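A single protein chain has been omitted; all remaining protein chains appear in their positions.
Order of writing sets the labels: A, B and C. Residues in every chain begin at 1.
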Amino acid sequence: MPKTPNLSVEIGGLILKNPVITASGTFGYGNELNQLINLSSLGAIIVKGLSLEPMPGNPPPRIVETPCGILNSIGLANVGIKAFIKEKLPALHKIKTPIIANIYGHSMSEYAKITKIIEDTEKIAALEVNISCPNVEKGGMAFGTDSYTAAKVTEHVKKNTTKPVIVKLTPNVTDITSIAVAVESAGAQALSVTNTILGMAVDVPTRKPKLANIIGGLSGPAIKPLALYLVYKVANRVKIPVIGLGGIMNYEDALEFLIVGATAIQIGTATFVNPKTAIEVVDGLHNYCLRKKIHTINQITGSLKEYGESNEKS
Amino acid sequence: MPKTPNLSVEIGGLILKNPVITASGTFGYGNELNQLINLSSLGAIIVKGLSLEPMPGNPPPRIVETPCGILNSIGLANVGIKAFIKEKLPALHKIKTPIIANIYGHSMSEYAKITKIIEDTEKIAALEVNISCPNVEKGGMAFGTDSYTAAKVTEHVKKNTTKPVIVKLTPNVTDITSIAVAVESAGAQALSVTNTILGMAVDVPTRKPKLANIIGGLSGPAIKPLALYLVYKVANRVKIPVIGLGGIMNYEDALEFLIVGATAIQIGTATFVNPKTAIEVVDGLHNYCLRKKIHTINQITGSLKEYGESNEKS
Amino acid sequence: MLQEKTFITFNRMIAQNIYLMGFRSKKMALLSKPGQFLMIHLVGTQMDPLLARPFSVHSIKDNDILVILYKTVGKGTSLLSLSKEGDTISIIGPLGNGFPLPGKNQIPLLVAGGMGIAPLFFLSQLLINIKKYELKMFLGFSTSQEIVLFNELTSLGLDLSIATNDGSYGKKGLVTDILDQYLEKKSSIKPMIYACGPVDMLKEVSLRAISLNLTCYVSLESQMACGLGLCQGCAIKANNTTNKPYYYVCQDGPIFLAEMIDWGSL
Partner (left out) sequence: MLQEKTFITFNRMIAQNIYLMGFRSKKMALLSKPGQFLMIHLVGTQMDPLLARPFSVHSIKDNDILVILYKTVGKGTSLLSLSKEGDTISIIGPLGNGFPLPGKNQIPLLVAGGMGIAPLFFLSQLLINIKKYELKMFLGFSTSQEIVLFNELTSLGLDLSIATNDGSYGKKGLVTDILDQYLEKKSSIKPMIYACGPVDMLKEVSLRAISLNLTCYVSLESQMACGLGLCQGCAIKANNTTNKPYYYVCQDGPIFLAEMIDWGSL
């Protein structure tokens, strides 16, 4: 009888039962799909980006579909860290899946303050630090496009928590590896690669931008080739685990990210298309490992072969 | 009777009868589609990137389809500038469309040498300087990711020619406007925005990269939102004309680029999907102008409205 | 909220670019209330168009067939119009809040512009079946060719007043014109209004209702990525007398009280 494959992975000391995580901003506050899927089957849940104070977000339209992708300019609309803990988190208490808070600050000290609040919140298992949001004026992506400030934000967060710290990088840079290395040196225990790419769209009849904010972040299958490349580059450069995301629609896409070096993956836009995607990816990975007699999913991470190499082993 | 709209545009002193140009690397050496379309109807033809010596290009596979896009790692396979002039250019002599040479050098001095050869070649109307190819090891994109070297390459080319010099930028940078400004100051008379985005793809069954070169350049509709954003940013920053490209599939896409500030546009990957795309875009723009009573296409360039603005005028 | 892969039982054009489509789902049919909507995705491996599209529940047939009424306006709806009986589609629903029913002494009045008839048909079925009202409906279309479901509505027993922009049927003008006439004439009656249609029409109806102090529910649309409360994409500006800056159409709506919305922002 085939052995049940071990899908568990470790991210900065946190053990996930499988490498499939739901991406921030695409899974609400964690409980919205409670009626459709078994949330406890997920590797982890990353909730909507949280700021110290509530943020209203950008004026609508905030979403527009583009070829094989979507542009969003949500602008980090969120209820704020305190309301999240008070009003949203209790619904997740019964769920046996680590909850990861995605945090965003307008300044270094805001990052520190949110971190302190989370440090005291038992149900939050880890932090994902968003230094790469393209949709807010102050801070946001600016923190993530420069090695020095990226490292500084990381330090501010690290100083204030004992929980694992994941830093989420932006693809909108000339050299993502220098930022990855800086953030690693500053103490990040994992990296999420990648946030959205900058983009825009125009409504020809009215000659207006399709997003009220003019500019938005591109996600979905359209960006998968870029995301995969960035994960490949970063994973070959840092020692900490890389969590890959960008356009993953099914378990085969997830495998591509693992193969180029990701330890875990996140499902973002795909959840909008099919809310069961993350669950189906968990099942798909499980069955793939069974079929291929792979005992632990870690064996897949970084298993990319040379082009000319023979493929007898697989 | 409605007046025939004036579609002509000017790029660095060169007058094109319409703003529709075929993009380098997607239109061969200019004459391949001679049997299918009337080449003289095009605004201009940019031929495959040419180097001083012939280049073999990268090993195959060089092309892979991705969601709404393609990744290529051609590696600037070309016959070299001399063979181009001797063997390919004569076929274009009867065509009443400006021929633009896209050039690529492994070093500053190679850029200068190719430029000199082109300066003496009457049929070549202008140069497009590729400082943004992701598919070659030396030079290539490296020249285009740094303001200083980008400006230096531009100077080397400018010094050796009286023909209009267009510089083609890469999207793989943190701040494209700083490069655009540097290149403008160095004397470029126009900018092409944008070349391909870096990307990769993995074949799961064999765990090998789908491209032998591992990494390639992403083009096609998938990148349109990013390309449009970059054109918008650059056009708002420089005084010289911007030629927009990236995922244009039809005349409406072309209009989006004009509206955000492009003076002309290029058709790349779309020609693979439908070789008549460029011609159909010319017709589409013509009919749009007729329908909307727009006398000269220049009126559309940079006509983006604010989101809240009323749209009575259009 | 359910997610199901199911089969199309019919898909037919009932007017230029306007289609009625049915698909079987007993469970979802049982749960659906007028004003709620479904997210519909054609099943396939193609990723363009990428997202599911929202459609109101238009009616329930034979207790187990959900019916939508839709107009082809772009890629997604054009593709939908090509699908045939027996094709598979994926639906999530019912979503959103649905129309609150009238109170004991409230007299409902339905106002539909164009495709706004889609959810109001289901509502009128319910109102007539449950409460046996003398139900009045004002309909606006751009032209007579776009008038759909005339017979169905009439045989339900509705009292219809129709306006067309080009005057090709009924009163020439906007649906708000005939509504105005009615409200002026019968100023003693204080009906409650249910409205669905283009945003400009909803705005006009709402402003009237607010100024006349009438209860008015509108069914709003906005760009949706998920329909499920995950993306925060479907924001619509709240009237500034409330403390929420934005409502989310998929969760807080799509049915709103007229005075909840900042109409100036739309």
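The rule is short, and it goes like this: a residue touches a chain if its C-beta (ideal position, glycine included) is under 8 Å from a C-beta of that chain, and two chains touch if they have at least 3 such contacts.
If you're wondering where the values come from, they're calculated on a predicted model, not measured in any experiment.
Q: For the chain that's not shown, point to the residue among B:10, B:32 or B:146 touching it.
A: B:32
Q: Would you indicate which residue among B:92, B:131, B:235 or B:249 is in contact with the undisplayed chain?
A: B:249
Q: Going by the contact rule already stated, which one of B:5, B:19, B:221 or B:261 would touch the omitted chain in the full complex?
A: With B:5, B:19, B:221 or B:261 as choices, the missing chain is touched by B:221.
Q: Just one of B:39, B:52, B:74 or B:188 touches the chain that is missing; which is it?
A: Here the residue in touch with the unshown chain is B:74.
Q: Could you pull out which residues of chain C are in touch with the chain that's been left out?
A: 45-49, 75, 78-79
Q: If the hidden chain were put back, which residues of chain B would touch it?
A: Looking at chain B, the ones touching the missing chain are residues 25-28, 32-33, 35-36, 48, 56-57, 59-65, 67-70, 72, 74, 77-78, 220-221, 249, 269, 271-276.
Q: List the chain A residues touching the unshown chain?
A: Interface residues of chain A facing the absent chain: 67-68.
Here, only the chains that are shown with their structure count from here on.
Q: Taking each chain's centre as the mean of its CA atoms, which one is most distant from chain B?
A: Of all the other chains, the one whose centre lies farthest from chain B is C.
Q: Using Cα averages as centroids, what's the distance between chain B and chain C in whole Å?
A: 46
Q: Between chain A and chain C, what is the gap in Å from one C-alpha centre to the other?
A: 36
Q: For chain A and chain B, what's the span in angstrom between their mean Cα positions?
A: Distance between chain centres: 34 Å.
Q: For chain B, give me the residues that contact two or more of the other chains.
A: Expected reply: 67-68.
Q: Can you list every residue of chain C that touches 2 or more other chains, as numbers and ranges?
A: 47-48
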